[in-house]
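Quick notes on the structure that follows.
The complex appears here minus one protein chain, its other protein chains still in place.
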Amino acid sequence: MPSKAEIVELLAREFPHDQCVVEAVGDRSATVSHAIGPAQLRPGNTVSGPLLMAVADVALYVAILGTIGLVPLAVTTSLTINFLKRPASAYPIKGVCRLMKVGRVLVVGEVALYSSSSEDMIAHAVGTYSLPPTRPRKTE
Amino acid sequence: MPSKAEIVELLAREFPHDQCVVEAVGDRSATVSHAIGPAQLRPGNTVSGPLLMAVADVALYVAILGTIGLVPLAVTTSLTINFLKRPASAYPIKGVCRLMKVGRVLVVGEVALYSSSSEDMIAHAVGTYSLPPTRPRKTE
Amino acid sequence: MPSKAEIVELLAREFPHDQCVVEAVGDRSATVSHAIGPAQLRPGNTVSGPLLMAVADVALYVAILGTIGLVPLAVTTSLTINFLKRPASAYPIKGVCRLMKVGRVLVVGEVALYSSSSEDMIAHAVGTYSLPPTRPRKTE
Partner (left out) sequence: MPSKAEIVELLAREFPHDQCVVEAVGDRSATVSHAIGPAQLRPGNTVSGPLLMAVADVALYVAILGTIGLVPLAVTTSLTINFLKRPASAYPIKGVCRLMKVGRVLVVGEVALYSSSSEDMIAHAVGTYSLPPTRPRKTE
């Protein structure tokens, strides 16, 4: 399986504008974080919803790369996010992903999102990626 | 109900970094669009998923403002998006929102997302906003 | 494409306990209904949520069969339902499905659910089916 450095390099090539930091990659899991600046804030000094969705999406992608290898053509097919708690604005957002199914065609995972100021989950996402059809078959 | 100009002004104050353009606002409906530049592109010359989520989120918010008035504290509580088709990169993204429920506490709407190059829906989102509790009660 | 009678026959074989009635089948669309008896009611004389989910699931399946042919191994991979309005108890539930994507591997559709007493949508579902891999390839 690819190293964390190889995954970071692929992300930098694929998403040169993305500012997520890969904190950890494991088998069927990943942790990423994202610093918060003025562009990510909303009135009331909270973090924008789309930023949380973006962090969830990247966390899923990193966990998939760490589990099945460097598959640049995996694409998100669906994402459901529930916002649980208003995040504090001054702290980075952390996304902790756990894959629940790694099939031949579909991968399903969940992401718990935290504001680094607190242990409380601020949002929870479930996402599905589809894998490119040319990938060699693996037993599910 | 607020005019389109009043909604545009509120968005500019609340989301100074957002680049969505309000195309139309109606009762329980709204259309917004977003130009595509290098920062919104992904490898394969397609548009990033989080941008589509952001357009869906803004379309819902604009439809809510146009339906219940300028409520700056409405917040997204959940969003589910399904990606249907790879968008062409050179064209703006359009989000067409229709509210399905406007309750005292919860608003639910759907957003059809299009790449302006085509009539085909590229993504579909369903989102829920919760309204601030101090709003005067209306009959549902 | 199969006739409505052929689809009804397949459903009767596959789901002998299901009581959904196929009202109409079209290209990428279907309408089904379900009568309401004591077992489907909840306190407050409303219809149980799981029944609405079941009607949505069958409406999607019927629309898929009517669009791609009699594929008995299509399986639901996800379903998201939003409950919008309390249905009246005495009336059948109607589910109106429209497919939004018919791919080689995934089909995505939405279902509007109605209580036959009213024009108002009582629930809205979005579901995904995956198709068996042995199906001959079609251009998406």
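Should a chain be cited, it is by its letter among A, B and C, assigned in written order, with residues numbered from 1 in that chain.
Keep in mind that, in the parts below, contacts are C-beta pairs under 8 Å (C-beta built on N, C-alpha and C of every residue); 3 or more make two chains touch, one makes a residue touch a chain.
For clarity, every value in this text was computed on a predicted model and none was experimentally measured.
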| item | value |
| --- | --- |
| Candidate in contact with the missing chain, chosen from B:S33, B:S48 or B:T80 | B:T80 |
| Omitted-chain contact residue, chosen from C:V22, C:I36, C:A54 or C:L131 | C:A54 |
| Contact set of subunit A toward the excluded chain (per top definition) | 80, 82, 84-85, 100-101, 108, 110, 121, 124, 126, 128 |
| Residues of subunit C in contact with the chain not shown | 13-15, 17, 38-39, 42-44, 48-51, 53-54, 57, 72-73, 75-83, 86 |
| Sites on subunit B contacted by the missing partner chain, in the whole complex | 77-78, 80, 104-106, 128, 130, 133 |
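As a convention for this text, only the chains that are shown with their structure count from here on.
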| item | value |
| --- | --- |
| Proportion of interface numbers common to subunit B and subunit C (over half same, under half different) | same |
| Distance from subunit B to subunit A - Cα centre to Cα centre, in angstrom | 22 |
| Centroid spacing, where centroids are CA-atom means, of subunit B and subunit C in whole angstrom | 27 |
| Where subunit C touches two or more other chains at once, by residue number | 80, 128 |
